[in-house]
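Note that this complex is displayed minus one protein chain, with the remaining chains in position.
On to chain A.
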Amino acid sequence: MNSLPADRRRRKYFLSNVYFLFLAVPVIIFLVFVAYMVFYLFRNGINVISWEFITRPPERGMTAGGILPCIVGTLYVTLVSLIFSIPIGVFAAIYLAEYAPNNLLTRMIRSAVRSLAGIPSIVYGLFGVALFVRGVHLGLSVLASGLTLGLMNLPWIIATAEEALSSIPGSFREGALAVGATKWEAIRHNVLPFAFPGILTGILLALARTMGETAPILFTGVTYFTRELPRSPLQKFMALPYHLFALATQHDQLMKARPIAFGTAAVLLILVLMFDGVAFLLRMRIATANKWQV
């Protein structure tokens, strides 16, 4: 092979560095922003956080005390939403990826799912009012909010799970079928276990989003203040993101409530990061267990 003249080669080399910079700079800018935001939040929030803060209800018009009801409420609705959306979402994804015939209807369903994932959450909130609060008479409650959030998650979970399933090579399925496995056996043994990390990632991303959403719970069950923890899923509840919103904008003594707002934000962030961390560890464990994913 004859090589390029030296100056052309140098130029090419130079250009490839320029392209690399073009691609790297946005990433760096993004990381700087995120790092600054996290740092800012923690600097203002961290000294508010104490054992008291996470184990006591708010006091003195929410300028003192803790945020226990908000933490419990957020975890509670998130749990309800996942119980609703994981099974339905994963089964729907299995159907779409493995069983549905490749025809117009399937393609329409698929693009509808993609579009639903992009609908603003406030729309889900209003839909939740109509369907769950009024329609099914759940009232303003954990259940109504959880189901609304679950509905919002559903297209996300379906789309990511379907992608995870489709990324498993067809040869895994063929190999199983060729020794006489049924289609479901092939899927259960040779597709689901290997798609699991991808499905889990989708679920955890949905979970992080769920914990931070305000709009879908706003009209369906979250409340400004309640001293007691929700004992039944038909009660109203407090939640971290709404608490934050209220303290930051609705409170009559904004400056007094400010530290608590920062503390609330920091707790929310820690919760989200914790779940992301769990997801990461799980994925690592699974990836080393089956080297195929790495």
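Keep in mind that, in the parts below, a contact is a pair of C-beta atoms (placed from the backbone, for glycine too) under 8 Å apart; a residue touches a chain by one contact, two chains touch by 3 or more; residues count from 1.
Quick note on the criterion: contacts and distances are computed from a predicted model.
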Protein name (UniProt record) of the chain left out of view, among "protein-glutamate methylesterase", "Phosphate ABC transporter ATP-binding protein", "Alkylation response protein AidB-like acyl-CoA dehydrogenase" or "histidine kinase": "Phosphate ABC transporter ATP-binding protein"
Chain not shown: contacting residue from A:L15, A:I83, A:A178 or A:V278: A:A178
Given A:F84, A:F194 or A:F262, the one touching the chain that is not displayed: A:F194
Interface residues of chain A (partner: the chain not displayed): 101-102, 169, 171-172, 174-182, 185, 189-190, 194, 290-292
